[in-house]
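Note that one protein chain is taken out, while the other chains of the complex remain in position.
Going in written order, the chains are labelled A, B and C, and every chain counts its residues from 1.
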Amino acid sequence: MTELTLVEAVNRALAHELERDDAVLLLGEDIGVNGGVFRATLGLQQRFGCERVIDAPLAEAAIAGAAIGMAAMGLKPIVEIQFSGFLYPAMDQLINHASRLRHRTRGRLSCPMVLRAPNGAGIHAPEHHSESPEAMLAHVPGLRVVIPSSPSRAYGLLLAAIRDPDPVVFLEPTRLYRLFKQEVAEDGEALPLDTCFISREGRDATLVAWGGMLHEALAAADRLAEEGIDCEVIDVATLKPLDGETILRSVEKTGRCVIVQEAARTAGFGAEIAALLAERALYFLLAPVKRVTGYDVVIPLARLENQYLPSVDRIAAAVRETMEASS
Amino acid sequence: MTELTLVEAVNRALAHELERDDAVLLLGEDIGVNGGVFRATLGLQQRFGCERVIDAPLAEAAIAGAAIGMAAMGLKPIVEIQFSGFLYPAMDQLINHASRLRHRTRGRLSCPMVLRAPNGAGIHAPEHHSESPEAMLAHVPGLRVVIPSSPSRAYGLLLAAIRDPDPVVFLEPTRLYRLFKQEVAEDGEALPLDTCFISREGRDATLVAWGGMLHEALAAADRLAEEGIDCEVIDVATLKPLDGETILRSVEKTGRCVIVQEAARTAGFGAEIAALLAERALYFLLAPVKRVTGYDVVIPLARLENQYLPSVDRIAAAVRETMEASS
Amino acid sequence: MVADVSIPIDPIRFLAPDGELCATAPAREIAAELALTLYRAMARTRAYDGKAVALQRTGKLGTFASALGQEAIGVGVGAAMRKEDVLAPSYRDHAAQLLRGISMVENLVYWGGDERGSDFAVPRADFPICVPVGTQIAHATGAAYAFALRRETRVAVTIIGDGGTSTGDFYSALNMAGVWRVPLVVVVNNNQWAISTPCSRETAAQTLAHKAVAAGVDGVRVDGNDAIAMHHVAARALDKARGGGGPTLIEALSYRLGDHTTADDATRYRDPDVVRREATREPLSRLRSHLTKRGLWNEDAEAKLMRDNAEEVERAVEAYLATPPQSFSAMFDHLFAQLPANMRDQYEEARRFAPNGARHG
Partner (left out) sequence: MVADVSIPIDPIRFLAPDGELCATAPAREIAAELALTLYRAMARTRAYDGKAVALQRTGKLGTFASALGQEAIGVGVGAAMRKEDVLAPSYRDHAAQLLRGISMVENLVYWGGDERGSDFAVPRADFPICVPVGTQIAHATGAAYAFALRRETRVAVTIIGDGGTSTGDFYSALNMAGVWRVPLVVVVNNNQWAISTPCSRETAAQTLAHKAVAAGVDGVRVDGNDAIAMHHVAARALDKARGGGGPTLIEALSYRLGDHTTADDATRYRDPDVVRREATREPLSRLRSHLTKRGLWNEDAEAKLMRDNAEEVERAVEAYLATPPQSFSAMFDHLFAQLPANMRDQYEEARRFAPNGARHG
């Protein structure tokens, strides 16, 4: 086992599947010689050739649409969108076609594609480079939406996404790409695409997060532990289909839940988790559910970014309030 | 006062504002001589000329983008998208530009545009003509999202949307276009864009709905009244910004809430309302919140459409269960 | 130096509207078998098309998009394709679809509001009808890429309307196909109208074939009411694609003689005189005149063909009307290869509220 960053783990998973399955190919802007703007595809064109690692023209809609055509004909295209803020032109193809080709043709054709994109803020990037559109995508029937929170989960979940016979949107937290290294087995073992992971066990309150926010949640849990508040931290990982049972079991145990979401609050994915609790946790909730989220504002440019993002302070404060509300 | 259908009320509001304000213009496919595929713009090109009622080429992204440019230069463009299933190509312009032009320029430029589209199912339309993407749009900071449920609300809310100095997405429930007539004052009085309406008062349970589903909710309330269950019915009308206070006050009174949403369940706008209750209604909820929604499936074609849509049966059953859970 | 982008404006035409062979036709004689095949296919399409419109009028079918007057385009293209090629059609392309083996029943089931209509028995790899205008061009581009990658000698063919050429998708996918030089044929059915919008309000381009210039692919104009020319041009583009020569954009000039769809009323926005004039150029009578002049066709043959077509259509309508509805579970059955566990509750809810013995249409 070697220690890899998250972006290296992505690269390893891509290489593994390109090697294993001739039908797999990569498609995106600057993913060839340049290895992608984040180097997720580094070395793959040299190794697997221009025909399977394709530098596409600058046209996200056409890239997504072409991937659908490839997938329908039996290939397994993996699309890289340079930043999730540039996937909006591809949404029509994702929603009106990728997600429903199998349904529309009663299984005659299908769309085993993966659309990868760096997601979220936290690297002081330029305008439009800090978007978190996961809730919109999770609303679309027929799509799976996956957001890893560590190198090993990125590796295992991406393998699963590629092998999945249906379209998967795979959003990679930009801020985690090189934040830390982790041992990643090169074993080709996929992780399940319908499971939340319990990243830390605890009995007083449940923190639910995904992607980059998981680490803020864990840091908040560390801080709260010093105060004697014992948090369980759940990594949602696969937003769609959501493993509500794991979340419910945890909240049944703790009686309290704080959801952490980087995206703007209203109609974000945290709302779905809170709704799950409103529907199914009423009898064991000891305190109101709380959401710590990005505000309902345009995510500010670099200099104010940190005041937008849920911070350890904000998360810890929300947990404390939750404790007080039920003491 | 004359009795108008919802689509006639839309027409009247458009005419009123074209008359009142030279900066207002309409832009869309087939809105000129043809008056739009639903006739919402009937007669307006004849009356206000080709320059202000513009038949645009078939390109939703360019239409939305051009409207942004017009709006930035001081016009008030009202875009018609033929069906909400065809607004996905415009989402990039809506999200990356319309919603944030004011923010990005610190108020130097702004984007007073309205994007109208028929929304939702229920008319046995062809493929892609029955979409309900309102939750995606409500997630976007900087956009307002409005869905009227009757001719008079369509008139008053559309006037408000046009006069609003910022971008508004105005989704018109296709199934209500000609379902019933109502007296609509031609008084140019706008309705507020930040208020839910209580469409029926009641004390046992709160039904929250918007657009086409409001009428299913009202019909369910009628049926339940016969069984002695007295429902309050709220028309959300403006999804963003959401008037949570009206909903909370109602649920504080009734202790029970069933949310009705036509769109697919996961991460739909109903989740936001349920989340609001999870956060702020815990202490007065007598029963778990329930969502009656479209399933997380591609909305089926006409022959199965009714089995997808929330029906009076499904809504009534949910309310009964809610009553039982708390008795 | 001046770029060579000479795209002839005069469309390729073999048959004049009166059925006479044009002086410009490359062959002195048109193969009788081909001409008869194309004629029969067009007549079959028209018989089907008229019935579908009638079914809609009587409430037995949903919205339908007639191909009246544009049969030569789909038939010419469909006949030029091989079985293993793939078609990505729009909603107005049943002429091509029927010729490729898709059944009338399937087409009716689709427009009747039932997904099973897109589960073609043959050809299994063709794309379903595409409603979001322009999006299908990218699918065909991707399919063509797959063929090239696997060294299959298959071609992807897609059809789009004149209005569709205004979309970003049309251009960006064609441009991509140009760079990749994939085996793709894009046919524009220029029926002059996008619902109520005339072509002149869609673009200032000199012709729609000129759109090819921006993508660096070959563009060609053909009389889309001349089935023989249409077939010839399509066959040439398919051959070129199969031989590695890259994509072609074909602008086929025709006229939408009917309403946009059954939900439309074209009298609101166009001059009936123009429609009447355009009707004199329509493809069936043109080819019939030609065949008749050559002694390859007569009234008896015509009567028999009409009868056969009417019978086939009647059988299809019966089969369509007898199609039992799908059960509630059809919503869930093909959403994913396997339904996620967390959707079991929704499935059960749908079952609980499913009507007993759901009725037809």
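Note that a contact is a pair of C-beta atoms (placed from the backbone, for glycine too) under 8 Å apart; a residue touches a chain by one contact, two chains touch by 3 or more.
Here the structure is a predicted model, which means the values were calculated and not measured.
Although it is not drawn here, the omitted chain touches the following shown chains in the complete assembly: A, B, C. When the missing chain is restored to the complex, the residue among C:Q206, C:T280 or C:N298 that touches it is C:Q206. Screening C:G112, C:G168 or C:P183 against the full complex identifies C:G168 as the residue touching the chain left out. Between the chain not shown and the residues B:Q45, B:Q82 or B:N96, the one that touches is B:N96. Considering the whole complex, the residue from A:L179, A:L286 or A:L301 that touches the absent chain is A:L301.
One chain of the complex is left out; on chain A, the residues touching it are 29-30, 32-35, 37, 55, 57-59, 61-62, 85-86, 88-89, 124-129, 265, 295-298, 300-305, 307-308, 311, 313-314, 317. The set of chain C residues touching the chain not shown comprises 1-10, 166-169, 171-172, 175-176, 178-179, 181, 200-207, 210-217, 246. Remark: the residues of chain B touching the chain excluded from display are 25, 51-52, 56-57, 59, 61-75, 77, 89, 92-93, 96-97, 101-110, 141-142, 165-166, 194, 241-245.
Here, only the chains that are shown with their structure count from here on.
Relative to chain A, the chain whose mean Cα position lies farthest away is C. Separating the CA-averaged centres of chain A and chain C is a span of 40 Å.
Shared contact sites, meaning residues of chain A that touch two or more other chains, fall at 61, 92, 96, 103-104, 141-142, 242. Residues of chain C in contact with at least two other chains: 115, 132, 168-169, 330, 335, 343.
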